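With one protein chain removed, the remaining protein chains of the complex are shown where they sit.
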Amino acid sequence: MVNVLVVDDDPDIRELVAFKLTQMGHTVTTENDGEGGLAAAIQEKPDLILLDVMMPKLTGIEVCQRLRDDPKTSGVPVILITAKAQEVDVERGFAAGADDYIVKPFSPRELASRVEAVLGR
Amino acid sequence: MTAGGILVAALLTMAVILLGLTFAAMVRRTSRDLLASLRNKREARIRPMLLSVVTDDEPDLSFLRTFSKKDLRIVESLIWGLLSKVRGSSKQVLVKWLVESGAIGRVCEQTKSRSRVKRARSVELLGSSGIAETASFVADCLHDSDKEVRSVAARALGKFSEKEAVVHLLSALTGPKAIPRSIISMSLLHVGPQAIEPLMDGLLNRSALVRSVCVDMLGIYGAVKATDRLIGCLQLDPSMKVRVSAAGALGRLGSPKGVEPLVRCITVNAPRKLRVAAVASIGQIGGKQAISWLNSAMLDVDSVVSAAAVEALSKMGDEGCIILTELSTMDLPQSLIANQWLSRREINLSSRKRSSREMAGA
Partner (left out) sequence: MTASWIETALTGAHDLVELSIETFEWFIITYFLTLNTIYLVLTILAIVGFTKHIRRISHAGHDDVFANPLTPGVSIVVPAHNEEAGIVDSVRAMLSLKYPKFEVIVVEDGSKDSTFEQLQNHFDLAEIPYAPAENSIPTVGPVQSMHLARSGEPLIVVRKANGGSRADASNAGINVSTMPLVCMVDADSLLDPEALLRVVKPFMDDPKNVVATGGVILPGNGCVVDEGHVVESRIPKGWLARIQFVEYLRSFLLGRTGWSTLKSLLVISGAFGLFRRDIVMAVGGMDTNSVGEDAELVASIHHYMRDRKNRDYRVVFVAEPVCWTESPTDIKVLARQRKRWSRGLAEVLWKHRKMMFNPKYGRIGMFVMPYYLFFELLGPVVELIGFATVTAGVALGLLGGLFDQNWWLIDQKFAVMFGLVAVGYSVVLSVASLTAEEFSFHRLRSWRDFGAAMAAALLENLGYRQLHAYWRLKGLVSWLIQRDSKWGAMPRTGFKKSDKTVAKTTKVTLNVS
């Protein structure tokens, strides 16, 4: 049983991801912006975080950066959710400490395999 | 009618209008709130069902057959909304449902509707569906009488990721129903790498605008195999617009083959725009030859060109910096600019170093 935190400002993606993860047997909490996500990460200490890159106020990459900076959350695996044609974000994401990424439009199968891969490491 | 009577009539009319407006606003508010809450209740019920099925490994939407008409309308609009957000088997099952329920057919018909808003909306929906068979309906709307519909069609066509779309999009750049360049370019970007071949064909188009767009897009796509053709455009194309685009594209492609032809553009007679683009591109490509040419470009008589050369040099590592440091000590107008770019570079480096230190420490 794994606790997963999903942070995305798009309600459709948020719910799709949440449903898939629940199907896989995990418990899911969701947040709809970067700051809420950070606060939830510190408070609930999830086992995995899925972060959308393009969010208002605080982008996913910044959130990832801050998670790595804070010793309490630096060890949590992070998967970034990025849109097609934003490869620059992927590079920056890895530089900021992300473990993996999935691309929107969303593919449930890809999500499942990435999550399992990251949790397996 | 007496003057007094007219006044009274006017007063009454005004009062009536006032009441009417207020009443209309209130009715609109109430009805909107009511309809919205009813709709939200339905949606709240249906949405989780739909989403959880969509995320299944083998999604199956047959349960929808039991739904009522009103519910199905909500389902349909939810599905249209989800189409652009999912791919793979999830998307396929949604598309299949839309086709079977006749929704696709209806939307295709609406592209011929008399209302331009309906046409635009239906074209947008077809674009998000990405169903290959509907592409022709969207392509037809490229020639619609309404400007907005044409733009939406252009944006939608790229999402079909079909080679054939490129020809249609390029032809929409010219003529009385021309679509703005920025929209066509964005759409061409959506098509994907299979656009590169038709774009290279487009380099021979009669219209300078079309050639220029093709050149720009080949640069953005990073189509290295087009380098030779682009060099040809840079040197031989009769239109200055195309040559400037080619200069920019060669920088994006980054092939060292491009340096010499670009350098030959930095002649005194060439227009400023071309020279600035060439200087920036030489900087992007890099290499020893590039640095030595930028060294002379930075002393160019035209201040805009020399400033561009200084900027390019500042991004070319330590060698570029050595040259700039020397320049900053001389008493030339470019020295101040060189000094500024050196400072900028220092700041950028220190900020990057700091963030990587932070990450290593964490």
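Every chain is named by a letter (A and B) in the order it is written, and numbering of its residues begins at 1.
By definition in this document, a residue touches a chain if its C-beta (ideal position, glycine included) is under 8 Å from a C-beta of that chain, and two chains touch if they have at least 3 such contacts.
Since we're looking at a predicted model, the values are computed, not measured.
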Which of B:R47, B:R121, B:H168 or B:R243 contacts the chain that the document leaves out: B:R121
Touch with the omitted chain, as defined above, among B:S101, B:S161, B:S185 or B:S207: B:S185
Subunit B residues touching the omitted chain (full complex): 3-4, 7, 10-11, 14, 17-18, 21-22, 24-26, 28-29, 32, 117, 120-121, 123-124, 148, 151-152, 155, 180-183, 185-186, 189, 216, 220, 303, 307, 336-337, 339-340, 343-344, 346-348, 350-352, 354-355
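Criterion: only the chains that are shown with their structure count from here on.
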Subunit B-facing residues of subunit A, complex: 10, 12-13, 15-16, 19-20, 23, 65, 68-71, 74, 85, 95-97, 104-110, 112
Interfacial residue positions of subunit B with respect to subunit A in the complex: 47-48, 51-52, 54-57, 81-82, 84-91, 189, 355-356, 358-359, 362
